[in-house]
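For this view, one protein chain was removed and the others were kept in their places.
Labels A and B are assigned to the chains in the order they are written; within every chain, residues are numbered from 1.
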Amino acid sequence: MKRIMRLKFKNIISIVCVFTLLLSVLLSSACRPKNSESIILAGSTSVQPFAEILAEQFMALHPEINIDVQGGGSAAGILAANSSTADIGMSSRALNTDESKTLIAVEIARDGLAVIVHPSNPIVNLTLAQVSAIYSGEITSWDALGDAMKKKIHVVTREDGSGTRSAFESLVMGKVAIMPQAIVQDSNGAVRQLVADDPAAIGFISLGLVDLTVKAIELDGIQATREHVIDGSYRLTRPFLFLTRTQPEGTAKLFIDFTLSTEGRRILNNEGLITMGDVPQK
Amino acid sequence: MKKFGERVPQSFFLVVALSAFSILALITVFIFIEGVPIIAKVGFFNFVFGMKWAPSQGYYGIFPMIVGSLSVTLGAVIIGVPVAICCSIFLAEFAPVKLRNLIRPAIQLLGGIPSVVYGFWGLIFIVPAIRNYLGGPGLSILAGSIILAIMILPTVISIAEVSMLALPPLLKEGAFALGATHWQTIRSVLLPSARSGILAGIILGVGRAVGETMAVIMVLGNAVALPTSILDPARTLTTNIGIEMGYASGEHQQALFATGIVLLVIIMILNAGAQYAVRRK
Partner (left out) sequence: MVIWSAATLVIVLLLSIIFYILSKGLPTITWQFLTEIPSDMGRSGGILSSIVGTLLVTAVAIVIATPLGVGTAFYLTEYTHESNITKIIRFSAESLAGIPSIVYGLFGFIFFVIYLHLGWSVLSGGLTMGVMILPTIIRTTEEAVRAVPPMYREVSFSLGGTKWQTMLKVLIPSALPGISTGVILGIGRCVAETAAVILTAGSALRMPTSLFSPTRTMAVHFYILAREGISMERAYGTAALLIILILVINIVANILVNRFVAKGR
């Protein structure tokens, strides 16, 4: 019994010490008042990377301000802006009438929507109607499109709350629903990776994210390039929006102003987006 | 004859216990309060057996997800359990002690690895293999089953091994004395005796498989439709919550809580089964 008793004092004391230490560390960090100079952006995973770059540059210019960027999808961003969980919500699609009643939207850029296939896929051009038919399940095989590949089309879409998906649905599908058998991925990157790996896959992502691992197809004969988005011939485009519940003020206003300024627009253009009064890329 | 000095610690512990209970009760109550109204509104059968999940149009049928969860878990059990039992027999009966002491921590480590790492590994190796050799997009129930089987192996192996090592040595010696070979002993004496422990381990593994989210989101394809073959993409109850909870609001959100209720019920049934299995010894 003696051994256990000695063990007890040392150990109880040390455990209590560790806890007190942890507790005091946590409490001391909690006691700092919530920084009023910090804002949170939340929402579209398409807008998120660009918001992060803007935030980094902004914080370099204003070291006393903190900006946190959170993902979740456009619908999550609208929800967060409405519930004030985020100071600024991010959306990659236009607001509908109900949403416009409660939120103020500022368009910070326009982005093209590219329909992508595997680089080895011989298809080069599709009509909007064909894309819609593929996604609704009417056309199920690549060879129905006059292609030698006798494979079933693997349709890839984004999750329900994605602004990219909503934009795709309103621009391409119209009233027709995307088929429930479609594979769902939760980010642009994931869709791109999937299409890059699977020769029979088709998907849609932000135009700015198209790289050499996938091939963007022409729509109705128009190539998916930035220039065609600017001159309006490529019709799949959607707005990137910053959403606030009230007129932006304070730090949020500062950040939004920065985003709309020449410097902010230059940053976005460099990354492949299109902004108002387009500034030529450096 | 309780001295005053006894009452203070007792009250202290009572307060602590009550706090803990109220927190846990809060969660349960919260889930039920949020989830029950939508089940009542849509109707229990329409919810649990409804084929269509389309919240934007008001359809809240989770049957495709139930089928997804069931098939993926069943697949994991079919693939994983025999392998796990073989491994545990190997560890308990055939491995030299030094090897056992080397392998056991390795298996423990495997059990602690984040599920996203397994999912990622599956995405790199399993999914393309299925796509190239078996067809389909690769993101499929089969991929999910394989990954989940790998993930529950550590759990089942360690519990099965412990169960077998805990058997009284008399059992084995008695069988040898009667002239049985090692393998006959294992098959006819040891395995049946350790049965309840092994079963408990399997049920624990099943619980883990049912609850897995991230790895499954990455390899299952998350299609909303009812899967018709193991090469089809599918969605489970957990991944449904995981994908949609960021943006669900109103009824949609309530439907996700209702899915949580279904999961809670499934876990309770599994637990009851585990306790029954252990008691049957």
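By definition in this document, a residue touches a chain if its C-beta (ideal position, glycine included) is under 8 Å from a C-beta of that chain, and two chains touch if they have at least 3 such contacts.
The structure presented is a predicted model; accordingly, all values stated were derived computationally and were not measured.
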Identified contact with the non-displayed chain, of B:Val36, B:Met51 or B:Leu110: B:Leu110
Positions on subunit B contacted by the hidden chain, ascending: 3, 5-6, 9-10, 12-14, 16-17, 19-21, 23-24, 27-28, 30-31, 34, 83, 86-87, 89-91, 94, 103, 105-110, 112-118, 120-121, 150, 153-154, 207, 210-214, 218, 238, 241-242, 245-246, 253, 256-257, 260, 263-264, 267-268, 270-272, 275
On subunit A, residues whose C-beta touches the chain left out of the figure: 1, 3-5, 7-8, 11-12, 19, 22-23, 25-26, 29-30, 32, 34-35, 38, 40, 42, 49, 52-53, 56, 66-72, 83-85, 186-190, 192-193
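Please note the rule applied: only the chains that are shown with their structure count from here on.
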Subunit A - residues contacting subunit B, complex: 72-76, 78-79, 154, 159-161, 177, 179-186, 194, 197-198, 200-201
Subunit A contact footprint on subunit B (complex, rising order): 52-56, 127-128, 131, 137-139, 217, 221-225, 232-233, 235, 243-244, 246-249
